[in-house]
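Dumping the structure here so I can ask a few things about it.
One protein chain is absent from this view; the other protein chains keep their places.
So, subunit A:
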Amino acid sequence: MRTQETTGMFLYHPGNGHLDKLNFTELFAYSESHEDVAVVWDSKTFPLWDIEYLKSQIQKYKLSRIIIAGYDTGMVKPIFARVFSNLQLNVENILLEDFKEHGILESGNTELGKALLSCAIYNVALEDILPDEEKKVCTETLIIGAGIAGIQAALEIANANHKVHLIERTGTIGGHMAMFDKTFPTLDCAACILTPKMVEIGQHPSINLLTYSEVQSVTGTPGNFKVKVLQKARRVSLSKCIGCGSCAEKCPGKARSEFDVGTTFRKAIYIPFPQAVPNKYLIDAEACRYVQGKKCGVCVKNCPVPGCIDLDEKDSEIELCVGNIIIATGFKTFEATKLANYGYGSFPNVLTSLEFERLTNAAGPTEGKITFRTQNKKGDWIFSPQSDSPERVGIIHCVGSRDINHNQYCSRVCCMYSLKLAHLVKEKIPDAEVYEYYIDMRSFGKGYEAFYERIKSEGVHLLRGKPAEVRMDENNLIIRSEDIDGRRLLEQKVDMVILSVGLEPAAGSAEIAKLCGVTTDSDGWMDEANYVTSPVNTFAEGVLIAGLCQGPKDIPDTVAQASAAASEVLQHIVRTSMRKNIPELPLAEIRTRAKNLSLKMEDRK
């Protein structure tokens, strides 16, 4: 059939800069070099809006088939359709080849553009002409980061009976959510939702959990990535450890607990928190006396399982072959010491929100009692259940966010979690006064505005105005702000200040993005292929993003995105073929193969 059609090519570039990276002159010349193309038009010089002219041109070249290639090609299709039906030509012979869908706009890969043009001219799909061995894809999936995003995606893929390698940098999975007591807006107990999922991950036959591990390199092609993973030595056997904790009892090594964001101490041999998955101990090499070259080994003596602790274990490296990668590396919180005017780091009872989450957590350092940070016998500042409780608490929003001097974006969750924290203070210390300082209250989600109203009705003082400073007199912290609604300058005395710090991409996420070929925006968040229509894909084929690594969001949105990423991976697995970013075949070969394939298809007809 095709051989009877006369094809015209219309290269459409709307001049909005989207195609700037492609060499259009080359694409034009390449299109013209096809003997099966009667004419090539450039939208820049072709008076498309002159219908009569278009009609005369189509008649002149006796065209019966048109390929519109370029950007936003759907925009101009109606014009051709009108002329085609006018001339009683088959409208179905107007084909669109939109570069937007192939991720070549960003990469500026003109060669791939040419390959796509050849395929369009011969009406075949690029993946159909690739050699068989290149089509084979691996069905295993790599997930980097085991916060709620990584956990959710891993479970969904694994429950569809596909193998998942879940890599987590710390000693346990769970991410930030595991640190919280309650979650807004439902005030569900975070652990009650998360722990069952974590346990499921630990036991799932299709999930290969690699904690205390990091990705070293990613090579290969979409569908066939080779990934090198560094497994840091835990020095305690995952299979043998029974989690009894005898080893830690007399361990002399000490370090600040990462899980409690440094508000308490743990031993050198430790379990991150009681519900950690895997529920096994590990050794922090930097804090361990033996590893640091001193005499010790107390833990080995006290461990009831022979051969469980291997103080000399070395880091190891393994290699995986995976078809798809989901990045779910999450976030870190804004470094509050950057804002000297709020006194974090100088005044012990100015806390970050994350520290307060631990303080108020029933499984936290004070068993959920909200107390002052005090010095222990050695002079270290820690939270301890023996100290007094505050009577007046200030909460400051937008710390490091929406600020041209720091992060310009809104971190999106801090308004809501601040309200949650205000509620938790009121719940635990009913007589406490809570002063919450905000610029705008962003309660954007389902049920969120109702949550805001509820907190207001609980008697929290909600004050509009960004405080300029927190200072201290003998006994009080003083927050100075303009009370905008009250039309006065306010110097409020409080006992404790919580800084609602904003969110930033996790440490090391730039490196991960680079390894996987994913681009990031100016704030460091990973770029999705299309914010509206393709929020979990990236410009790197076969690499998906889920959760905070893409941008600030709350847990419900994180989970939704993780599910979307999982479904995308499952689609790829089912399709079992992937369109490659750059075919390894030379262009001439692609062209011949496309032509032969189209001839073959015609013969079959």
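As a convention for this text, a residue touches a chain if its C-beta (ideal position, glycine included) is under 8 Å from a C-beta of that chain, and two chains touch if they have at least 3 such contacts; residues count from 1.
Note that contacts and distances are computed from a predicted model.
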Missing subunit (named according to UniProt) among the choices "4Fe-4S dicluster domain-containing protein", "Indolepyruvate ferredoxin oxidoreductase, beta subunit", "Amino acid ABC transporter ATP-binding protein (PAAT family)" or "Cystine transport system permease protein": "4Fe-4S dicluster domain-containing protein"
Of A:31, A:118 or A:481, the residue in touch with the unshown chain: A:481
Among A:214, A:313 or A:403, the residue in touch with the chain that has been omitted: A:403
Contact partner of the left-out chain, one of A:341, A:530 or A:596: A:341
Interface with the unshown chain - residue positions in subunit A: 341, 398, 402-405, 439-440, 464-469, 480-484, 487-489
